[in-house]
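Only one protein chain is missing from this complex, and each of the others stays in its spot.
Chain IDs A, B and C follow the sequence of writing; residue 1 opens each chain.
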Amino acid sequence: MSFDALTLRQRFPVLSRRVRGKEFVYLDNAATTHKPDVVIEALRRFYAEEYATVHRGVYFLSEQATHAYEQVRVKAARFLGAARPEEIVFVRGTTEALNLVAYSWGGTFLKRGDTVLVSAMEHHSNIVPWQLVCERSGARLEVIPMSDRGELMMEEFERQLTSSVKIVAVTQLSNALGTLNPVREICALARRAGAVSVVDGAQGAPHLAVDVREMGCDFYACSGHKMYGPSGIGLLYGRHELLEKMPPWQGGGDMIDSVRFEKTEYAAPPRRFEAGTPAIAPVIGLGATLDFLASFDRVAAEAHERQLLEETEKRLRAVQGLRIIGTARRKAGAVSFVMENAHPHDIAAVADEEGVALRAGHHCAQPVMARFGVPATARASFAIYNTVADVEALVAALHKVNRIFS
Amino acid sequence: MSFDALTLRQRFPVLSRRVRGKEFVYLDNAATTHKPDVVIEALRRFYAEEYATVHRGVYFLSEQATHAYEQVRVKAARFLGAARPEEIVFVRGTTEALNLVAYSWGGTFLKRGDTVLVSAMEHHSNIVPWQLVCERSGARLEVIPMSDRGELMMEEFERQLTSSVKIVAVTQLSNALGTLNPVREICALARRAGAVSVVDGAQGAPHLAVDVREMGCDFYACSGHKMYGPSGIGLLYGRHELLEKMPPWQGGGDMIDSVRFEKTEYAAPPRRFEAGTPAIAPVIGLGATLDFLASFDRVAAEAHERQLLEETEKRLRAVQGLRIIGTARRKAGAVSFVMENAHPHDIAAVADEEGVALRAGHHCAQPVMARFGVPATARASFAIYNTVADVEALVAALHKVNRIFS
Amino acid sequence: MGASDDLYQQVILDHNRRPRNFRPMATPTHVCPGRNPLCGDHVNIYLEVRGERIEDVSFEGSGCAISKASSSMMTEAVKGKTVAEARQLFSEFRAMLMGELDTGRVPHGLGKLTIFKGVREYSSRIKCAGLAWHALVGALDSQKQISTE
Partner (left out) sequence: MGASDDLYQQVILDHNRRPRNFRPMATPTHVCPGRNPLCGDHVNIYLEVRGERIEDVSFEGSGCAISKASSSMMTEAVKGKTVAEARQLFSEFRAMLMGELDTGRVPHGLGKLTIFKGVREYSSRIKCAGLAWHALVGALDSQKQISTE
């Protein structure tokens, strides 16, 4: 197994298109990644040759589809290092996964006086579900602070970790700052304090090799679309012991053992948490994605992305009036920045004209913007298919920004 | 605009395949339908040429994708007869739609002593969410009974419709019995009694032209995958006035106006109900589906399906030992039956060997099975692409069942 | 071979039509209801175990031909066996259904139960064939009920 960004890049049809007359440079990978040919083809083939519903059919195509569908669960368990496939719940994405945990675990076990600890650098998806469940249960939401570099303050975290803390929810990798958090340490401390740990892996899973048991988390959430997979499918890992104690969240077909109007009995996990006809084709497409991710050397890919990020930061620092937001010692995937003379929106608009897709805004992390006193940032984020040429195009666009606005 | 089942059939690649060495006869359309070439191609093209995230990008592809995504909402509003696009919420399917209404409307407005009325022929997806919210709120679940034909008992319904009834949730078309319910009358009575009406359109939308305003319902739910559309996308229609009063259900990105740890403000509907990165490609594929549905004469398609159902029932009655379950005067889409000598599972297994895909089981409607005193039924269900040849293959398979088991 | 040859061999059809030991038991030492929630099949297994030996076994319930024939043949197979022998048969039967036991090459005690070998080609029916066996083990383990899922 080897890794070569330029070769892999050929596998992504979108990347060879032109945009606004320029070569397309895609640097919004933290929002979503493009899809390799094998994933697109897996979806086409499934719909054109093998489509059927799962879990109920007594006929050939449905038996095949059910088998294929459940095989993806097996692959996903392997991908995340879960102990067994039953620890994997298919969800729409990270957001749904976190809501599921908040509603089902939080809604059941949180009581008045309890505390939910989230970090100051969370995505809204790892804040709002906890706010909602705190409101319902009377629990309190507290925030692990971060330093001016954008690193979690671990001593403060240890102080906050009193016996009232029932849930610690942190991101593995910040989409707004690129900070890599010491999730292993955080999960170990949480467990020692008797709290359940929830790791938001939306950004982690695309960039790092994940092993939930090694990490020691109780729940882990990620989105297929951010790791070269289809729209509309994501994974929730939950330790089986916890999943078994959790009530269902959504009710409907497929999540029950028996339904009577007087009383309904629920199926065992993961079925209990997958009400209704699932996103079958996206699951099949995710299977092809996991095969794709297993087809190259992920350690080398990580190194490639790290070099790219370092190279980018080095060159950005040389751009007049540019300030990087988030200077943690351990970073991956993304770099946020502001410029003296141009608002992030204007940066992104000028970059777009050069064919460079950047994100500008709050990145669904308004508290991070508030913490750093900026209304928004521009962000470049990377994937396995990005190269130094992309970085060069970015830097050229930023020089143009300076020419226009100063 | 015309309609010809044989011509349309050519548009569905799966239907030309062979199964177990036989021509493939697909009669499990109530579970899910196959996809026409235009939908498969729309997905491929989106992923291979146009893929981007929606609502945030300041760059070209994201602006295009956002426009395309929101155009599907406009089309969906037109398809269902909604007053405005903001009344359409994208969900995974009918099940998620019904859970959303149960959690957000039910969870907010149901109080101890209130009643939720569902019908005796509901799918589990229109039972379990109400059981869950009744448990939380202390409201009571009551059941509108049905006759031996499988028709709702309307006089009894009117008696049940007291002032304590806050929600009436019924299916437009039963997946287990094929019964067409008088939803217009039911919604009018509900409204007069001050109750909110929720119509499960999972089966209705694929078979009937829908106009929610003409129907007079407050909420309407349907699944894309049951009407020739992609996996993982469905629609919730909600009257704007009601949606506006409802709190969010899932929290996360895209459903907020502002997030602070102290306080979060939510966006207006439908955004408030679409947390996280949506199932973008499935939405785009649904757009192609709605175009497809608008490309032929749906009144003629309805007539075709009606004839097919009548023809099927006529021929089934001639099969030795066969009994049709559900003999309502107004039926569509599906026929359920049992046979004297063979269990439904065995019927479906023998049919499968003949290349005929039938469903056997409780069809996620266990209370219907209990009502008719059968453990399960076999079910044949139809789509626009079925023909009399399919019915002939079905009947031949049933004769074989009789040969084997008697 | 098609499903009707493969699944519905004469022996199976015969046990389906005239299931053996198909009766409730007045004073069983062990009992366990099993059900397959996806298709509504259910079966009650009754056992009379004395010492280590299964002196009597019977069943009741409703299900498809595969489930009924499997229940019937299971009762014939385990009657008079020791609990340990019955458990051994269960694991061999289960392994055969899962395609983990090649009955043609590896020695086993399944005897005519190998007639259910063809079921493994029809994954949705594996649960039908296994239901009674799971309920048997559930009864031996004193479980309140089992559900194949």
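In this text, a contact is a pair of C-beta atoms (placed from the backbone, for glycine too) under 8 Å apart; a residue touches a chain by one contact, two chains touch by 3 or more.
Everything quoted here is computed from the prediction, not taken from an experiment.
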(request) In the full assembly, spell out which visible chains the left-out chain is touching. (result) A, B
(message) Using the document's definition of touch, tell me which of B:49, B:135, B:244 or B:257 contacts the absent chain.
(response) B:257
(message) For a quick check of understanding: of B:23, B:41 or B:63, which residue touches the chain that isn't displayed?
(response) B:63
(request) Determine and list the chain A residues touching the chain excluded from the picture. (result) 20, 342-346, 349-350, 352-353, 360-362, 366, 369, 375-376, 400, 404-405
(message) What does the interface between chain B and the hidden chain look like in terms of residue numbers?
(response) 55-58, 62-63, 66-67, 256-258, 267-268, 271
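Please note the rule applied: only the chains that are shown with their structure count from here on.
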(request) Would you mind checking which chain's C-alpha centre is most distant from the centre of chain C? (result) A
(request) With chain centres taken as the means of their Cα atoms, state the distance from chain A to chain B in Å. (result) 31
(request) Give the residues of chain C that touch two or more other chains, as numbers and ranges in rising order. (result) 38, 122, 125
(request) Going through chain B residue by residue, note those that touch at least 2 other chains and give them in order. (result) 20, 345, 349, 352, 360-361, 366
